[in-house]
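The structure follows.
Complex shown without one protein chain; remaining protein chains in place.
Then we have chain A:
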Amino acid sequence: MASAAPTKLYADDVSLVVVLIDTNPFFWTTSEKNSSSLSFADFISHVLPFLNAIMLLNQLNQVVLIATGVNSCEYIYDSSLPHQQSADGKMPAFYSEILTKLEQFVSKDQRLAKNDSSLTMSSLLSGSLSLALCYIQKIFRAGPLHPQPRILCLQGSPDGPEQYVGIMNAIFSAQRSMIPIDSCVLGTQNSAFLQQASHITGGIYQKPAYPDGLFQYLSAVFATDLQSRSFLRLPKPPGVDFRASCFCHKKTIDMGYICSVCLSIFCKHHKKCSTCGSNFNQSQQDASSTLDHKRKTPEA
């Protein structure tokens, strides 16, 4: 190997892992009541050793932690920044720093929720994904030598349909920059957003059957760098839900009508598009018939 020193240091197995953790209180309180699932405290006690494990795997590995709340998103921890020593020495400095920041974040998130009457169960995943992507772009800008970035979403709360466009934009941007989005879903239902995110960006989607063993799932499936992944036999997803939801009733449909001007999705044939206002004046009950006969119909 005749390469220069920095090339050697940033080999292909150095990773930058941006971990997005869901701090949604609605999800974690219901989860606590359910005996088979985790409490938030247990969850954190699984995640912290995992973060530590990533940093142990390679001296140059970098970990960034972003919290996804109900009303805000925030950077919690960045291992590349200088850190102060732990004050009491009971806990590693790294743990105590994350815990204090997390506590501050959760209480701030709660304060923001106070004057909001509408109760939403979903977390702001699109915000934390956007933050993570901006951070990774900064790493790309630093020069040709950088760790291999990836995003890991630890999500519990259900998808928020109002974030659909935002999440999709983030997914496509990640795909263009070749950043895989891994997802580990802790809730009771599969997340269609994260299934699509992992499928499109080439990440891993996993819904642990036994949330108690979260650390084992994390370390076995999500800890390996992108280079080594190709040698592993990773869990295969059970299929991806690619159905769309219609703009008129927010129903999930497998067949529908698309406005040719703005691509809005409707479950029934309308006279006028509610998004862009175009009139569908052509008397066609089934527009697909034009497709079937398109080779036969000459230009009017």
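Here is the rule we go by: contacts are C-beta pairs under 8 Å (C-beta built on N, C-alpha and C of every residue); 3 or more make two chains touch, one makes a residue touch a chain; residues count from 1.
One rule holds for everything that comes next: contacts and distances are computed from a predicted model.
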{"item": "Protein that the absent chain corresponds to, by UniProt name, given \"General transcription factor IIH subunit\", \"Origin recognition complex subunit 3\", \"Exosome complex component RRP40\" or \"phosphatidylinositol N-acetylglucosaminyltransferase\"", "value": "\"General transcription factor IIH subunit\""}
{"item": "Touching the absent chain when the full complex is considered, from A:173, A:188 or A:219", "value": "A:173"}
{"item": "Residue of A:14, A:131 or A:194 touching the missing chain in the full complex", "value": "A:131"}
{"item": "Footprint left on chain A by the chain that the document does not show", "value": "7, 70-75, 78, 112, 116, 118, 120, 124, 126-128, 130-131, 133-135, 137-138, 140-141, 143-144, 162-166, 168-173, 176-177, 196, 199-200, 236-244, 253-263, 265-266, 269-270, 273, 275-276, 278-282, 284, 286-288, 290-292, 294-295, 297-300"}
